[in-house]
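Omission of a single protein chain aside, the complex is shown with its protein chains in their original locations.
Now for subunit A:
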Amino acid sequence: MGVPFTFVHAADLHLDSPFKGLTKVPAAVRERLRESTFVALGKLSEVVEKEKADFVVLAGDLFDVADRSLRAQLRLQRALGTMTAHGARVFIVHGNHDPESGRQARLDWPEGVFAFGSATVGCIPAYSRKGDLVAHVYGISYPTPSVTDNLALRFKKREGAPFHLALLHANVDGDPSHDNYAPCKLEELITSGFDYWALGHVHDRRVLSEYPHVVYAGNMQGRSIRETGGKGAYVVSVNEAGSIEMKFKDLADVLWREIPVSIEGMESEQQLKNRLLSALEAVRGEAGGRPSVVRIKLEGRGMLHERLLQPNVAEEWIEELREWLGEPEETDAWIWPESIAVRTGGIVRLESVAEEEGFVGELIRGGLAATEHSDASRELLDEAMETLRKQPKIREWLESRSHEERSQWIVQALELSVSLLREDRDGADNRS
């Protein structure tokens, strides 16, 4: 078919992205996290150099915000300079996080970097390091943060190259966990005649199709507890016959992990402590020398449940845990317990309480009924949070919660209510 070549497919760099879900972070952790997207970028440069990639495609969301912080721009400029200095060209499209409409103050790209415009789908020939034409690279950037057109349909193959690579930031088949921008169908991509769709936007890497390849590279560094595990880029090798070999390179500098810990059968805090520590040590072992941010999800039913529901208890536990683990300044492979999500239940099951007559039974019946339907849970939440809804930030956040989260809250509220109402509260009598 043609000359063999190698390219690197990365996406969603989200440079200088802030990290969600962190509170009371010590300087070492914050610093490491803040640098992590850049470290991942640096590792990407190393991969490009080591693999002798002929070119690099970056499928959008290079920056976290349209504003593109100066630091992010400076660092990216430098990294791209390194890549092009190694002889690799770089092709870029912009996505919903860094659309063209972003503020115009921006730095120039180094030579050998091609950013596609947003007006039409561009086509740029890509050459191997030896100078052979190896592919046509097509791409289009987002003009604005919100693009609801099907951009994929605008891609038209132009003959004259042995390989056709489409670079796009899009949501294929409407992934519900991501904003539905540039929506398109996998079927459309497959039948479009391109050899490789280098996609961005979805942060979990996935190969939707092979021959033609439709690939999300995922982001290069997890940014919140929702983006757990290894993150990185694909090194794609195309041989003479046109067969494609993909290697995933883990570039993440800091790992995000969510670990479930059951309180079932535990009777004392000491047991819980031991179990938490061993779970965290396991995480440390799996991290391979990298630091980890960990959310502990306490599950199961046990005696500790009611104690965990007390105000600030989870908070206290996380503080304790951080103390036990020691200062993150002391090691490079630190573990930062981000939070403890208490998803435990009392020994008594809510369902059985719901069977009871009386106030508590009535209460639980009502609550559980609200978890049945999305509308019901929303209504209950809205009603309960009447006062907070006046705060736009909180309202926005509340509205973006899913039914599952709401149901989870309702269940927790029920657990809390039961534990409160079940307590034997004889009147605090002042008579003797």
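The rule is simple: a residue touches a chain if its C-beta (ideal position, glycine included) is under 8 Å from a C-beta of that chain, and two chains touch if they have at least 3 such contacts; residues count from 1.
The definition used in the following text is that contacts and distances are computed from a predicted model.
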Missing chain's UniProt protein name, "Cytochrome c1", "AAA domain-containing protein", "Tryptophan synthase beta chain" or "Ring-1,2-phenylacetyl-CoA epoxidase subunit PaaA"?
"AAA domain-containing protein"
Specify the residue from the set A:Lys20, A:Lys130 or A:His373 that touches the hidden chain.
A:Lys20
Tell me which residue among A:Ile244, A:Ile259 or A:Leu363 touches the hidden chain in the full complex.
A:Leu363
From the listed residues A:Ser352, A:Ser374 or A:Gln391, report the one that touches the chain absent from this view.
A:Gln391
Hidden partner sits against subunit A at residues 16, 18-23, 25, 30, 33-34, 65, 67-71, 73-74, 103, 105-107, 311, 339, 357-359, 362-363, 366-367, 380-381, 383-385, 387-388, 390-391, 393-394, 397-398, 409-410, 412-414, 416-417, 420-421, 423-427, 429-432
